[in-house]
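Just passing along the structure, written as structure tokens.
Apart from one protein chain that is not included, each protein chain of the complex appears where it belongs.
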Amino acid sequence: MIFTSDNAFGVSPEIFSAMERVNRGGVASYGDDDTTIGLSSLFADLFERDVAVFPVATGTAAKALSLATLTPPYGAVYCHENAHVNFDECGAPEFFSGGAKLLGVSGTAGKIDPDILSMRLKSARVSVHQVQPRCLSITQSTEAGGVYSLDELRRLTAIAKEFGLSVHMDGARFANALVALQCTPAEMTWKLGVDVLSFGATKNGAMGAEAVVFFDPAAAGDFAFRRKRAGHLFSKMRFHSAQLEAYLKDDLWLSNARHANEMASLLAGGLVAIEGISLSAPVAANEVFARLPVETFKRLMKSPARFYPWPNPADAAEGYRLQTIRLVTSFATSRADVDGFLALAAG
Amino acid sequence: MIFTSDNAFGVSPEIFSAMERVNRGGVASYGDDDTTIGLSSLFADLFERDVAVFPVATGTAAKALSLATLTPPYGAVYCHENAHVNFDECGAPEFFSGGAKLLGVSGTAGKIDPDILSMRLKSARVSVHQVQPRCLSITQSTEAGGVYSLDELRRLTAIAKEFGLSVHMDGARFANALVALQCTPAEMTWKLGVDVLSFGATKNGAMGAEAVVFFDPAAAGDFAFRRKRAGHLFSKMRFHSAQLEAYLKDDLWLSNARHANEMASLLAGGLVAIEGISLSAPVAANEVFARLPVETFKRLMKSPARFYPWPNPADAAEGYRLQTIRLVTSFATSRADVDGFLALAAG
Amino acid sequence: MIFTSDNAFGVSPEIFSAMERVNRGGVASYGDDDTTIGLSSLFADLFERDVAVFPVATGTAAKALSLATLTPPYGAVYCHENAHVNFDECGAPEFFSGGAKLLGVSGTAGKIDPDILSMRLKSARVSVHQVQPRCLSITQSTEAGGVYSLDELRRLTAIAKEFGLSVHMDGARFANALVALQCTPAEMTWKLGVDVLSFGATKNGAMGAEAVVFFDPAAAGDFAFRRKRAGHLFSKMRFHSAQLEAYLKDDLWLSNARHANEMASLLAGGLVAIEGISLSAPVAANEVFARLPVETFKRLMKSPARFYPWPNPADAAEGYRLQTIRLVTSFATSRADVDGFLALAAG
Partner (left out) sequence: MIFTSDNAFGVSPEIFSAMERVNRGGVASYGDDDTTIGLSSLFADLFERDVAVFPVATGTAAKALSLATLTPPYGAVYCHENAHVNFDECGAPEFFSGGAKLLGVSGTAGKIDPDILSMRLKSARVSVHQVQPRCLSITQSTEAGGVYSLDELRRLTAIAKEFGLSVHMDGARFANALVALQCTPAEMTWKLGVDVLSFGATKNGAMGAEAVVFFDPAAAGDFAFRRKRAGHLFSKMRFHSAQLEAYLKDDLWLSNARHANEMASLLAGGLVAIEGISLSAPVAANEVFARLPVETFKRLMKSPARFYPWPNPADAAEGYRLQTIRLVTSFATSRADVDGFLALAAG
């Protein structure tokens, strides 16, 4: 009963097998192998247009390299105040960009409030005294378990374009959002104005494989140099590329994400049926944020179930009578895990 | 017949199996799993002392993070002029350190000449106008296929200590050097004054696993923050740690390296027996630098064998009558590969 | 009638004369001259203890170098959300520190709210995923024209010490605060726990001279290297040091500041006596933030007087019926300037 994070789980069998398949003989290293070269057409098909695609191994690298390519050292990246890039990467975007500034924008359910974003951008001025707005980073699905609708995304990207910002999408949980919205990858990205996507696979069944996708291949610019220089060009690249290939094959990525979302939905449904438990945010993808009576919380912490308490100002305001927790489901979460947790919660 | 690089090969079966074994259930992510935690005692046993050990996935990261921990932005790292850190990492050490300076020292067989090093350090002065000597980086085995003897290492580390420099060893091919010298890991490192080791496994049978080893655990300082911030902390760390565990188990790493060295030795022996072929450097580990008549070189380039021509000023000086090539053997190089190549070379 | 900024004015005659006096003959460059060497004892006397003092020429440099010395690349600097270091230096602290993070804390009159600071620090955790709290930067007097009382400062530094943060004081308008509080330099700094002070002179009569003061000389560490490397070590340093010497001599700095504060006080008193004009913040030093009826504002903008409109959410909330402006006085602001402006404002 592990609900700490989707990255607490291992690797989908299909992905593991794919790595085994490429473990034969000698091939060109550093990405000049056929598997890696083949990713270009795979991702072009997926997104219905030519793209430049670069495999890396961690989400931190995918995001920080993307932002550093889009933002000069004196530039500003606007993102949600709780966005991973702002809060959970130990300053990686600042490091990779040479000191660019992340500016957090507030908003409910982890979603950037478009009015606040717009107001902030209006008040920015062209002046050497301030960092200059250059990029908007949107997390889909959000750090608070939310999923932006296409209309919500369109509103944000329109504001970005109005003020000359490029748009980055942090897609650490891209598949979970996609199956939630039931749209195509193209509809959720470049058709709305997304310029660069950090495409996550690790949380959804890969071992350590992400891809940075530039929808305008020419804009990739010096990405390859930045990747090497940051130690993220792998010599035995075939193993990373094979993960991505298997991830996309036969829609494994979508069925993995669909399963995770369904488990979250079941979990949420079961929890709210229990007296005294509520959700602090609606469940849109594979994360459940639930508020428990503090006694229930304490009991669960001593149980074999694993999960994280989550900071929630409302809990403090109400004297910690209730405690918010985060439960993350994955491709590997079983129905039995969910039922087991619900039984524990019900006491 | 792949002799381009030892990283052109895949993964040792034992290492692959180990990754499969840890692909079960949910465990703590980001290195809080038992496999990763167990590395401390494994490496302590290996090096006969307490160490701080940090797995990363590429040699570039291992080296650049090590050097950045040892060297402030205004510091200088002395290394061989052809050292990977100086010439083949796209400026990664400069990036990670915030702009420290790599100062190349010349010397034959890829080995730093101790007299030149000493002279260079003597002429450096404490002055805000110059970057300050802080670190010596020694590659063992060297980029030119050489292996420093323990006495040669001792001489270099003594100079480093005399001038207050910390000592980093780039051990991308650490195992190959170790079996060549027939000494213990401790004898080749901290007993001689090495402070930090980039311990390579990728070139010798792992998929993507290196370890940074601090012989004084207290000196690791902020390494963990630097690693995260650079995107080199893996969420599913167990898979990297399992590689390292299997690499060390039953001396797999040593038998892999021994095999690679033997293949290089056989290859070198066979080549020099062919009329007109000589070695440009003695063969000490798993790299052969051979000088071929240009006709032989051209013939081999058209053959199915794969290898790189290598820049050698002597070839230019003699009007390119001879061409130097580099042949790298690995744990996966077969006797048949060697014999096949020798047959092709003999014409 | 220039009220745009205190840096719109030139140089105090006494300071100019001092530069002329040192413009004789050849002396050692880069700060090895007697005038520069003499600064140590001057500042030691001023602060009643041994200090390490480094002249630089701009406030940006003074602050960014201070913060970079106190904060590692993965560290966080807490400051007021409107602090110059956070908002008006084009990301200089991020650049100099290698990408540290500035975390803005809110509070009225440009003063950090101690409760919010404390809460923020309590919620920070030791984790490689987040930047780590390392430094508190306090601006005295504040960017909103306020002056922290000694008790207010004491409360902030106590919180900093409780959480292990070093304390930086941005003293771009140090003298103005000092004369407002009528205390000694020691009482306003190290006796309260300030570790490093950016001591400003430029805004108060120098040409371009600031000093970074380390109250623990040993903590200056590598400051001298960082200063050189950033291009802030001046070859003809005597001219910068002479400015500082003259600035302190015969309390010129205090009389300059006292005059500026008095002019601000007069201006504020005159403004509030005019129907419809109020202050948006109490006047504590040499800045006046006044709210004018929009017609008055428009009339003044067309007049020969020079000043800046200032963003104030309250103005927006009330439909811009009122407009806030900032008026800064200096050592060179005359009584006639003040009277002239008041006459214009009165219409």
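Here the chain labels run A, B and C in written order, and each chain numbers its own residues starting at 1.
FYI, contacts are C-beta pairs under 8 Å (C-beta built on N, C-alpha and C of every residue); 3 or more make two chains touch, one makes a residue touch a chain.
What you see is a predicted model, and the numbers here were worked out from it, not measured in a lab.
S.K.: Would you indicate which residue among C:Ala18, C:Leu46 or C:Ala61 is in contact with the undisplayed chain?
M.R.: Residue touching the absent chain, from the options given: C:Ala61.
S.K.: Among A:Gly38, A:Pro72, A:Pro217 or A:Pro293, which residue is in contact with the omitted chain in the full complex?
M.R.: Selected residue, touching the omitted chain: A:Pro72.
S.K.: Would you indicate which residue among B:Cys90, B:Ala177, B:Leu192 or B:Ala345 is in contact with the undisplayed chain?
M.R.: With B:Cys90, B:Ala177, B:Leu192 or B:Ala345 as choices, the missing chain is touched by B:Cys90.
S.K.: Just one of B:Gly10, B:Gly31, B:Pro55 or B:Pro73 touches the chain that is missing; which is it?
M.R.: Reading the full complex, the residue touching the unseen chain is B:Pro73.
S.K.: Can you list, in ascending order, the chain A residues touching the missing chain?
M.R.: Within chain A, the residues touching the omitted chain are 30, 72-74, 98-99, 128-129, 132, 222, 224-229, 233.
S.K.: Can you list where chain C touches the absent chain?
M.R.: With respect to the unshown chain, the touching residues of chain C are 2, 4-5, 7-11, 16, 19-20, 22-30, 56-62, 64-65, 89-92, 95-96, 202-203, 207-208, 225, 228-236, 238-240, 306, 332.
S.K.: Which residues does chain B use to touch the chain missing from this display?
M.R.: Residues 73-74, 87-91, 94-95, 97-102, 123, 128-131, 311 of chain B touch the chain absent from view.
FYI, only the chains that are shown with their structure count from here on.
S.K.: Using CA atom averages as chain centres, what separation in Å is found between chain A and chain B?
M.R.: 35
S.K.: How many angstrom lie between the centres of chain B and chain C, each centre taken as the mean Cα position?
M.R.: That gives a centre separation of 51 Å.
S.K.: Could you pull out the residues of chain A that touch at least 2 other chains?
M.R.: 89-91, 95
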